[in-house]
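Note that one protein chain of the assembly has been removed; the remaining protein chains are unaltered in position.
In order of appearance the chains are A, B and C, and numbering begins at 1 in each one.
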Amino acid sequence: MPFDWLRAGPPLAEWWDLRDLGNAVGGLLGWIDDRGGPSWLPYVVSGLIGIVGILLWSVFSQLFFVWAERRLVARIQVRLGPNRAGPLGLLQPVADALKVLTKEMITPRNADRLLFWASPILVMVPALVVFAVLPFGERMVLADLNVGVLFVIAIGSINTIVVFMAGWSSSNKFSLLGAMRTVAMLISYELVQVLALLAVVVFTNSMRMGAIVGWQDDFNTWIVFVQPLALLAYIFAGAVEINRTPTDIAEAESEIVAGYHTEYGGIRWGMFQLAEYVAGFAIAAIVVTMYLGGWTLWGLEEWVPGWLIFLGKLYGFFFVFIWMRGTLPRLRVDQLMGFAWKYLLPLLLVNVLLAGLEVLIWQENGFAAEAVLPAFAVANWALAVVLVVGWGQVLGHLRPEHRAKRPVLVKEVGAILYEPYPLRPGGSVPEA
Amino acid sequence: MSVGLEHFLVLGAVLFAIGIYLALTKRNAVAVLMGIELMFNAVNVTFVAFSRFVESASPLTGHVFVVFIITVAAAEAAVALALAVLVYRNRETINIDEINLLKW
Amino acid sequence: MDDSGSVVAFWTLAALTVGSALMVVAVRNLVHAVVYLILSFVGVAGIFVLLSADFLAVAQVLIYAGAIPVLIIFAIMLTPRAARDNAETSLGLPALPLVGALLATIISIAVVTDWPEATRGGFEETTSVIGEALLSTYVLPFEIASVLLLAAMLGAIILVRED
Partner (left out) sequence: MAMKTEPFVVNIGPQHPSTHGVFRMKLTLDGERIIDVDMILGYLHRSMEKLAEERTYTQNIPFTDRADYLAAMTGNLAYCLAAEKLAGVEVPERAQWLRVIMSELQRIASHALAIGTFINDCGAWHTPLMYMLREREKVLDLFEMACGARLTVNYMRIGGVAFDVPDGFVPACRALVKEMPDRIAEYEGLLLENEILVARARGVGILPADMAIAYSISGPMLRGSGVAWDLRKADPYAVYDQVDFDIPVGTNGDSYDRFLVRMEEMRQSVRILEQGLDALPGGPVNVDIPVALMPPPGETYARIESPRGELGFYVVSDGGPAPFRFHIRAASYINLSALREMTVGLTVADAIVVLGSVDIVMGEVDR
């Protein structure tokens, strides 16, 4: 019988027990079975409920978060943010949505019709499909695949193709430049994501999202305590994947106007914006599930509904992206590439090696989890700091002359103070 | 009517045929490579179909072979495309008909 | 594989895969050909899900729909003036009957021989079994494959690097 796991688990709580919406769906399936519906009907029904639920939730929370982001970034920038449309500017996203819907959708003359039409639709696919695997509550997950983590990475890699299609098909120099930059960047950071998530799977030795949350619940240690480096790397790689500062290379406004979605107007451009936010939620949801204990909060999930905790953590974490957007300047493309290949990858390889060693020690001698995990936590945090600073020194990122030097204050006029660099027109500082 | 092993084998065969046709008839070297990738996929489908339907001691060996095929195919694609770019740089074209002079 | 859901799924996925593979042959613009190729690879991933090979389905999407098309696209980008059309070579005509004959033989073999059908259903958990196999019985090919990947990577870089 399909979806028997909905019926398995603790004795099915009443359907109105909203702490886990899975109960309600389970109750509905039971009702359908009693009515003797065809065998495939419950399968279709629960699938549809899941899909509609994810769609509605993501679109409406995107609307809310457009407003929240603009208010928060405004607060960071000592200004008010939208407060004209509706009370406290709450209707601003609705106004934006209407504006985007009514704007005309222009197609450039020698655009590549098929790809130009397809890419705004396809840009939503990776952002939404990732949610199928993420558990909002104990039984609130659309498809708890036992290759969950790999599924998340695979869907993320489709994003690369769609970005290229958008840039290539709008046949404009700036879009192509933006698209090629983004594709190269997404590929190098896909590897960083794989290694960051691998470190988690090494500990929970299962790729099923439910099992990962279960592991964090049983040992009630969040994986962020045991793997801080992996979380930092994943946050940065996540910021790269959804093109947010400090890595919004794709639509680097100050450089190549708006990157790969320059030529899109109207709702097509709206789809790109919607996809960016929904992908942001997806990254935040993955981080919360993998590193911050998913929908469990050390037992609180008995009273407070699991999905409320999950959403609270998700929005709380999404604030980090908003905060980064409000403060950090943008990195250049080659600096980003160098950072991924030369700095992050070796670090993460070492991190996965250490995680493997630790789990080996733990499993071989069969230590008690309460003793071993705190020890690992302390060791890993210390190691993380040592690795980050040490590797930074080795690569010369933190070399003294790279640090800012204050100007020299002079009283009288006419003194030439410094011996000029070898006269290379416009070259950058020769790598010492 | 139920879907048996033969269905998947036929599907694999059709995909293989399309791959060969692509490899044989296309003028652009990159298109030929696409044909080869398609052939690899056809073989993968057949392997997985056998491992699913046929009785055997360790049924998942088919999957292990497919993993090896995927890695080798990726490596082969990388080298083949590098060759295509190199040929383009020397001969200004990757049209297979024109790359037929052995006096390189 | 008897319940009606998977039969419908099989025919739609088969149609999707073969259809887009044919489009790769038919379509003129090379970039469109790559897009259709990706579509057929995703169709193959669906077929893997039908055959309850979940690890392979996801790996297929990751590699064949995420990495190899990007390689192909970069190759197309690096050969700008080359013919970007998908035209046939002059001596393409004899290929059709040859392919037809090959297809007929394979299909006849497939249908005629009666394979020792297994009676069990799909696999529950394939990832861990593949992992065990890779590192126990097939550890030598696993190492050779990694050396091969390294060689391919170096080769590709050296070929294309213009110092």
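Here is the rule we go by: a contact is a pair of C-beta atoms (placed from the backbone, for glycine too) under 8 Å apart; a residue touches a chain by one contact, two chains touch by 3 or more.
As the structure is a prediction and not an experimental result, all values here were calculated from the model.
Novice: Pick from A:Gly266, A:Gly326 or A:Pro346: which residue touches the chain that isn't shown?
Specialist: Of the listed residues, the one touching the omitted chain is A:Gly326.
Novice: From the list A:Asn205, A:Gln335 or A:Gln393, pick the residue that touches the absent chain.
Specialist: A:Gln335
Novice: For review purposes, identify every residue of chain A that touches the missing chain, sorted by number.
Specialist: Residues of chain A in contact with the hidden chain: 73, 76-79, 173-174, 177, 245-246, 248, 252-257, 325-335, 397, 402-418, 420-421, 423-429.
As a convention for this text, only the chains that are shown with their structure count from here on.
Novice: So how far apart, in whole Å, are chain B and chain C when each is placed at the average of its C-alpha atoms?
Specialist: That pair's centroid distance is 6 Å.
Novice: How far is the middle of chain A from the middle of chain C, if each middle is the mean of its Cα atoms, in Å?
Specialist: 29
Novice: Specify, in ascending order, the residues of chain B that touch 2 or more different other chains.
Specialist: none
Novice: Where in chain A do residues touch two or more of the other chains?
Specialist: As it turns out, chain A has no residue touching two or more other chains.
Novice: Can you check the complex and tell me which residues of chain B touch chain C?
Specialist: Its residues touching chain C are 1-11, 13-22, 24-28, 30-31, 33-34, 37-38, 41, 44-45, 48-56, 58-61, 63-64, 66-68, 70-79, 81-86, 88-89, 92-97.
Novice: Residues of chain C touching chain A in their complex?
Specialist: Within the complex, chain C contacts chain A at residues 3-5, 29, 31-32, 35, 38, 54-55, 58-59, 61-62, 65-67, 69-70, 73, 77, 125, 127.
Novice: Which chain C residues qualify as touching chain B in the complex?
Specialist: Against chain B, chain C makes touches at 1-2, 6-7, 10, 14, 17-18, 21-22, 24-25, 30, 33-34, 37, 40-41, 44, 47-48, 50-53, 55-56, 59-60, 63-64, 67-68, 71-72, 74-76, 78-79, 81-90, 92, 95-96, 98-100, 102-103, 106-107, 110-111, 115-119, 122-123, 126, 129-130, 133-134, 138, 141, 145, 148-149, 151-153, 155-157, 159-160, 162.
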